[in-house]
Structure formats: structure tokens, C-alpha cells
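One protein chain is absent from this view; the other protein chains keep their places.
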Amino acid sequence: MTVGATTWVVADGYIPPSSTGPAPAMTSHDSVCMLNAGDADARVALHLYFADREPVGPYELTVPARRAHHQRLNDLDGPEPVPVGVDYCCLIRSDRPIVVQHTRLDSRQAENALMSTIAYPAG
Amino acid sequence: MTVGATTWVVADGYIPPSSTGPAPAMTSHDSVCMLNAGDADARVALHLYFADREPVGPYELTVPARRAHHQRLNDLDGPEPVPVGVDYCCLIRSDRPIVVQHTRLDSRQAENALMSTIAYPAG
Amino acid sequence: MTVGATTWVVADGYIPPSSTGPAPAMTSHDSVCMLNAGDADARVALHLYFADREPVGPYELTVPARRAHHQRLNDLDGPEPVPVGVDYCCLIRSDRPIVVQHTRLDSRQAENALMSTIAYPAG
Partner (left out) sequence: MTVGATTWVVADGYIPPSSTGPAPAMTSHDSVCMLNAGDADARVALHLYFADREPVGPYELTVPARRAHHQRLNDLDGPEPVPVGVDYCCLIRSDRPIVVQHTRLDSRQAENALMSTIAYPAG
């Protein structure tokens, strides 16, 4: 079973710069949640775009065959840490079809807020 | 009237492991909300994908002709209960076109948070 | 400028049965927000689907040419009031292309929660 697309975009990237509640569960974060329903591992590269400088990337990771991978942007290994409190966009490319959903937990105020959307499948 | 697709994906699955407020209304949950607008019953199979083990499924259910069916993942009958506090993805296949929307209510903190998105139509 | 589709689906319909805060702004509600960017009025018919009975409709309304129309489901005129605290799905058909976004405000607890998604364009 192979489902999805190989290029995805999250246009509203932002890691809220403060948090309320126990870490790591309630730590403010942006996540890209990925499904690889296929029978071969997917190699995924993320590039981050900013308002005032050239893109940064690739941030590379593998989503194994038949696996879910929910990746907090906060925790990405790569060329540099993802800055907090800064607007960005995220372009995700995979060598195999995957599906991507973007979710933010914002706990800057005492109670957390959530938002989520299927990312934009671009190709 | 037949609308929708037969394969859908929710990539950000997660049942928050605690709740605040009266059950069942305010119990933290993930839901897949489905419309079968057609004139024949739809047989639906869900498979759940995890980060560190093989997929689990099928979880089988029927969405009758011309009916809405909002299914909490918490309440699924099937091969095994859906674990709480664990990242997953959900692949939904139907033998008739349906439409799927994914919603989470998170009441871990005192006030509830909500998120929702139309799922990804994959075929 | 004509944009959009003529058939749309909201799969997660639910009007929370209680509210906190001043009415009508903070009253718990489901909305279908519609744009008719074209130069002719759009006649729109909504049908509501339930878990345990036949669909109800049409609920009819007009979105004038070059106008926004944000319709709370709570306030629909039609064959019968939309029940609160009940799961439903909503099928929206228009004789002209429109765009539909679904939003819920849930103020059952002291602080409001929001969720929104572009509806599913079905044709």
C-alpha cells in the first residue's frame, strides 16, 4: 500500500518561545507527522525558509516502511537548531510517497491551544 | 449522491493520556468523522501505524447509507485497544466513497483545546 | 473571477450544547464560511446527515455575487432547527462555484477553543 505525495509544504511554521506545564508533553512545539504506508523506507529532507535569509537544510531523516514518524521541529538534528519565536515555512521532500500533517501546541498561556492541518501536497 | 474517496489518511494520531472535565464529553479523544452520502452501506477498515512496530488492523466498522458516523479512536473495537499517549497514523479504506475529517479534543489542562482537519484523500 | 467548487462536505459537525461568555460572540457554534467571488448570486442548499435517521434538508440560502457569507449552523432557517449536542455531517451544494471553510467555537469550558479546516471539495 503506497499512499501520498513526495513534496509537501507547511506554510505557517512557528515554535512559540515559552511554555506552561510539564515538559516534554506540554512544551510548545511544531510537529510534522508523517506516514509511510509503503514497503520501503522513505528518506525525507526538510528545508526551512525564513523571512530575511536564505533557506536552511537539508534536515534529513528516515521514515521506515510501514511506520509513523511524528517529528517535533524543536528536536531536529541538522545544519542548525530551528530558532524559536521566528516565522518560517517548511518544505518536505521524500523519495517515497508519504502523508504529512502539521500540528502546533502552544502553551505560552496557562492553558494549551492546538492547531492542525494536513500539509499542502505539492507533487 | 455519492461523494468522497475510498482511501484517507490521518497522519497526526495521538490520544492525550489524561483529561479534565466531565466524561465522556470532555474526555480527551481523537475522532474520525465520516459521511456516507451514498445509497449503499460503506464497509470501512482502519489500520493504525506506529513508530516502532508493525501496523495493527483492520478495525472494521460500517457507515450505513446516508448516515454520519463519528468514531472516537478511544472506543474502537478491534484487534487491540488504541494505546493512549502514543503517536500513531491512521489509514482508512472504504468500499464506497466517504468523506473523513479528523478532530482531537485535548483536555489535559484545565481548559480544552481542539484541532481539526479534513483528512488526506489518497485515492 | 469565479473560484471554487459546487459540492462541499463538512464531516465533523457538532454544536456544543453549552457556552461560557457573552452571547452571541462566545456562544458555542459551528459555522460554514462561504465565498462567492463570482458575478452572479449563488443559491446554496445544505443537507444534514445524522447517525440514526434520514438526512434533513434542504436548508436554502443565497450567497450574493462578490460577497462573503458566514453561516452559523445554530441559526439556520429550514425544515427544523439543527440539534445541539448531536453529531452530524453537512453536504453543501451550490449552483455556482463557492469556497467553504468550517469553523467551530467551543466555549463549554471557561476559555474558548477553536478549530477550522477548509471543507472537502467534492465536485
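The first chain written gets the first letter, and so on, giving A, B and C; residue counts start at 1 in each chain.
Criterion: a contact is a pair of C-beta atoms (placed from the backbone, for glycine too) under 8 Å apart; a residue touches a chain by one contact, two chains touch by 3 or more.
Keep in mind it's a predicted model, so treat the numbers as computed, not measured.
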- Among C:T6, C:N74 or C:T103, which one is in touch with the chain left out? C:T103
- Item | Residues from chain C at the interface with the omitted partner, ascending | 1, 3-4, 21, 25-26, 31, 33-35, 37, 66-70, 99-101, 103, 105, 107, 110-118, 121
- chain A residues that touch the omitted chain in the full complex: 7, 9-14, 49-52, 54-55, 87-89, 91, 102, 104, 106, 108-111, 113-120, 122-123
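As a working rule, only the chains that are shown with their structure count from here on.
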- Where the CA atoms of chain A average out and where those of chain C average out, how many Å apart are those spots? 30
- Item | Where chain A touches two or more other chains at once, by residue number | 111, 113, 115, 117
